[in-house]
Structure formats: C-alpha cells, structure tokens
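Only a single protein chain was left out; the remaining protein chains are all shown in position.
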Amino acid sequence: MDYVSDDFAPSNILSCNDDSEDHPRNLIPELCRQFYANGWVTGTGGGISIKYNDQIFIAPSGVQKERIQPDDLFVQNLNGEDVIIPKPEKKLSKSQCTPIFMCSFTERNAGAVIHVHSQEVVKLCLLNPENEVKITGLEMIKGIYNEKKGKFYDNDEELIIPIIENSKYEKDLVDTFKIALKKYPSTSAVLVRNHGMYVWGSNWKTAKTQLECYEYLFKIAIFKKIHHV
Amino acid sequence: MDYVSDDFAPSNILSCNDDSEDHPRNLIPELCRQFYANGWVTGTGGGISIKYNDQIFIAPSGVQKERIQPDDLFVQNLNGEDVIIPKPEKKLSKSQCTPIFMCSFTERNAGAVIHVHSQEVVKLCLLNPENEVKITGLEMIKGIYNEKKGKFYDNDEELIIPIIENSKYEKDLVDTFKIALKKYPSTSAVLVRNHGMYVWGSNWKTAKTQLECYEYLFKIAIFKKIHHV
Amino acid sequence: MDYVSDDFAPSNILSCNDDSEDHPRNLIPELCRQFYANGWVTGTGGGISIKYNDQIFIAPSGVQKERIQPDDLFVQNLNGEDVIIPKPEKKLSKSQCTPIFMCSFTERNAGAVIHVHSQEVVKLCLLNPENEVKITGLEMIKGIYNEKKGKFYDNDEELIIPIIENSKYEKDLVDTFKIALKKYPSTSAVLVRNHGMYVWGSNWKTAKTQLECYEYLFKIAIFKKIHHV
Partner (left out) sequence: MDYVSDDFAPSNILSCNDDSEDHPRNLIPELCRQFYANGWVTGTGGGISIKYNDQIFIAPSGVQKERIQPDDLFVQNLNGEDVIIPKPEKKLSKSQCTPIFMCSFTERNAGAVIHVHSQEVVKLCLLNPENEVKITGLEMIKGIYNEKKGKFYDNDEELIIPIIENSKYEKDLVDTFKIALKKYPSTSAVLVRNHGMYVWGSNWKTAKTQLECYEYLFKIAIFKKIHHV
C-alpha cells in the first residue's frame, strides 16, 4: 500500500492532458460538485466509487462532497485491500458505503456506483409503504438499464425498484442490499427508506445518467401520488 | 460525406473569433448545457437541431447533453443526406428525433427545433386528458409566435397547443406529429404525453425563447389546475 | 443624439478599471444574467433601467435578457430624449417598459427600476382577487423601504402592495400605474396581475434587494394561502 504520490496533487492534475478528464481522480471531484448542486450530496451525505482498470477509487467519508480534491481519494483492489490512500495529515477515512459499493462491483460487475441522499427518494418512500416502487408509462424509463435482460427498458415496460429499510450503520445495509440484488435481478438501483439511493452502471456515464433518470421518474411518481393522477 | 475536420476540434473552437459564437457547432453545446441546468435534457434525454445556410446540424443520440463537444455533431442536407459526421472512433449516432426535426424544417420552414424531456409538460398532460392544452390571459403568451398569422400572439388571445400520444420509438411519432401540424397551423410546439415537447422557431433565438415561455406558461397552468384558481 | 461609441464595445468594457463595475453598461447585463438565473426574465420578458448622473440607461426590448451586451443599451435624458442609442446594425428597440420606468424616475425620484415576469407574482395574484396584497409579521419586511415615511419598514408593520390589471400593451399600464403610485404613497412596487412586477429604489442596490425581499415574501404568502396557515 502506498500513500498518494505528489503526481496527484491538485497542481499537477490541473495541468494534465485532455484524456485524463475521465480519470477517477478528476471525475469523482467533478461529479460530486455536480451532484451537490442538484442537492443530492449535501451535508457530507452520499458517496461515489469508480472502477478503473482493476482499481476501485472511493470518495472519503464525512467530508463536504463539493470540495473533494483529486488526492483525497482512496484506492483499493477488488479484494478490498488498500492500494493507495490519502496522506495521513489529511485525516480522511474511506466512505462508509464501501461495503455496498464493493457488493455492486462483485455481484453486478458494476463499473461505477453512486450513493445519494436524495430528497425525492425519501419523499417517494414516505408515500409508498410497500417494499418496492413500480413505475410505468413514461418515456424516461428508456434511460434505465435492465440488468437481467442486458438492455435498456422499453417505455411500455414496468420498472420495479426495491426499497430496503434503513439501518443504524451503513455497513449493516449489506445483507438486505444483497437480498434485494438477488430478488430483483433486473434492477440497477436500490432505495433505502428514510435515507437515499444506491445506483450503479457498467461505467460512470451509465451510473450518472440512470441516477438522473431515476430522479426524474421519482419526481413524476411523487406528483402522481399527491395529485391522484 | 466527410468526417468532421480537425478545424472543429475543441481546441480550435475555443480560439475562434467572436462572430462564430452563433455557429451551431458552438451554439448547440452551449444551449444544451443551459437546458441541462434547467432540468430539460437530463439523463441523455432531449435534443436540438439548427439549420445553418443549407446545412442541418444535429446533436448526437443517447449522450450526456451537457457534455456535447463541437465535433460531436452530425450535419446533413435538407434531403436528409449526411454531409459531415463525427469521427468513427467517437461511436456516436444521430439523434433519434431526426425525423421529427426534419418534419419541422420541411413542413414549417423552421430554423431550429428543440426537444426537451420537460417535467412540466409531463405533469400538465397528466392533469389534462384532452388532446390539447388551452392557455389564456397571461402576459407571457406574447412570447409565443402564431405560425398561421405570422406574428406573435396578443395577451388576450387563446393559445392552443396540441398533445399527441407517445409511441414506443421516437420515429413512430412522425405521423401523428404531421397530423398535429396540419390540424394546428398556428402552433409552434407539439406536446408528447408522458414524454416531453417539440418546439421550433425561425431561428435558434425564437425556438429557445418560446421554449422558455411555454415552460413558464405550463408552470402557471399546472398551478391553476392544482389549486383551482 | 449619438450612436454608442466604440468605447463601450465588449472588448473595452472587459478591460475597464474596477470602479466602473457600478457603471450601468456593466451592471445591467450582469443583473439581467442574475435575474435570468432566478427565472424572473426568461423568454425575453422583463426589463431594467438605471439612472446614472442625469442619464437614463435602458435595456433593449424583446431580446434574451441573459445575453445583453454593454453596447446594447439605450440612453435618454430625463425629458425622454435619446442621448446614445445602439448601432443601427444591431436592430434593437428600446424597452416597451420605458414609459413606466420614466414614471418611477419622475414621480418617485427612483434611481433604478426593475420589471420582472415573476411566477410568484402571477401565482399570488391568482390566489388574491383583491386589488392589493397585505403582508405582515415576517422579518423580511424589514428589507422593504417605506417611500412615504422615508425609512425601511419595521417587522411589526403591515406591508400593502397594489395590484393593477394587465393591459394589451405595456404602455397602456401607465395610467393605472400612476393612479397606484398616488393611492399607495408608501409602496416601492406595483404588481401587474397575470404579468409581473415593477419595483424601484433610490439606487440599483435597493431596487435589487427589495426585489429579492418581495419575491421571498410572496413565496411565503403563497404558502400561507395554499396551506391555510
């Protein structure tokens, strides 16, 4: 295990070439700023992890997500062993969502996993005491990937997303998360009641665009529930 | 047909002179970032096409709209034949809205067409089972162009916008879209239930400002329906 | 009367010294971008005018407000005579709100007047069939200037804002606007039903901050009406 090298200090990242825009050390801080602006990761909430070659890049825990720097990230391998960690003087700890992130990588072969403290998810679950949400008849369903069929949904198919109950500690969600993955082999997201959502995809682009589609669909679903239409 | 030349690689665009701000290769990425910030083209949804001289510039399909680059665009002529396409290594495909875009160019002599996955449109159509929306008595109606009369509406005129039903594939909307154009010769927009809106104008400015006026009017229309005022 | 000199072409403005940040040619474009981001001047709606020495600077009519350039402005004297106008090739016309702007300058000795197509105003007037809005008991009332008493309101005073009915043309609002000014000598704003709001102050800062206070107060007033609290 190594500490992050000076190559990934902010000053170097800023001068890196164009191709590296897609490197997780650049992408994760940028995406977190975008998610913060959408209200999805305020108050240190939420998290993100991206697989890059055989390395898993993970955002730190309990920090302002819109201020993450490239050298704040943790890197571990697929066995969960640390490869590179931030310099000790930064006093950072790895995201508490790490066990769930790893679960998505190993059980679903995800390329990226995002955790958001979405108000829409909390509101929708408040209106929906069942352990799943069903959505149908909206064009935006086409943006969601059916993991079982290996293709995006048609807009005349029914989307079913599991809801699991919240736990006292993030790590205690792993068991019910795994059960939801098995019971809902098509889903690319799991909602956590009173808490938020985990969403993943084969790469960061499909994870992010699905997150946006889910948020859109949930806003409409809340509107329908409230106004009985 | 040609592949996009290196003249339109991002690095060159950034150094181009002021006049070219209005070139579709600059405008389309800029407008898409603005529409994304408004929540109109999230999750790869939506699209835009601008006519420039005799060339039709079209955004790519299924990509993050806020990250489109100048050299990502497709260019075809008015007969629908490709003139310039993005480099093959970009693996981009032309917007699935292309048949509807072309329909607006040929049937209405549009200069620009915008497609948005607007939540306001979806909500308004949910509250409105009819196949048209009627709006009256609001100042903002003045911002909508009456295509039949060849002038902007007065604020004491009634605005009627057609709603068509959604289809499984975007291309299958063409027939009902054409019928709506004929039945509503005044309209500069067609709503697609559970999906979004197409709006066009004689140039990109009137297409964009009408989009903004429609969104404003729909927000008020939803408020009126919900609160019975 | 002169056409705008090259001194106010965008390239020169950008290199001007710090003090000129408060010059209307810089302020008006900047404030319009801010108002646009707040949804107050979308779809070419709204307008602004600032008095500077004895010159009245006025935004152009029917243009995208977030894209106004320093050399797009009209300048007239207090008698309404043109002093400097944009170059003819820009094909710009003066704001249709000009008669109302001038009315605020002459009747109330305003230093700046802002017109917004605020959705909050439209919604509040829909909920309020009376010809005035009364607001009381909120801290933010302290941000509103009582023009009659020549001081800001206390938070235990009642704020009364007149509503006038909309007209077909902006210029036809002048008569009822003047009547409202006389009937409500304390007010620094007039609401126009189904349309928006005019708000003014002794300088651009008090006009803008009062606009923000009114918007805040109207959002709370709508909430109270809707939820009966």
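The chains carry the letters A, B and C, assigned in the order they are written, with residues numbered from 1 in each.
Here is the rule we go by: a residue touches a chain if its C-beta (ideal position, glycine included) is under 8 Å from a C-beta of that chain, and two chains touch if they have at least 3 such contacts.
Because the structure is predicted, anything quoted here is derived from the model rather than measured.
Novice: Which shown chains does the chain we cannot see touch?
Specialist: Touch partners of the hidden chain, whole complex considered, are A, C.
Novice: Quick one: which of A:Q64, A:N77, A:N109 or A:T136 touches the chain that's been left out?
Specialist: A:Q64
Novice: Of A:L127, A:I160 or A:I179, which one is in contact with the hidden chain?
Specialist: A:L127
Novice: State which residues belonging to chain C touch the missing partner chain.
Specialist: Output for chain C: 137-140, 143, 154-156, 205, 208-210, 212-213, 215-216, 219-220, 223-224, 227, 229.
Novice: Where does chain A touch the missing chain, residue by residue?
Specialist: On the chain A side, contact with the omitted chain comes from 39, 42-45, 64, 117, 119, 122-123, 126-127, 166, 168, 192, 194-196, 226.
Methods note: only the chains that are shown with their structure count from here on.
Novice: Work out which chains are contact partners of both chain B and chain C.
Specialist: Intersection of chain B and chain C contact lists gives nothing.
Novice: Express in whole angstrom the distance between the two chain centres, defined as the mean CA positions of chain A and chain B.
Specialist: Centres of chain A and chain B (C-alpha means) sit 31 Å apart.
Novice: Could you work out how far the Cα centre of chain A sits from that of chain C, in whole Å?
Specialist: 44
Novice: Which residues of chain A are in contact with two or more other chains?
Specialist: none
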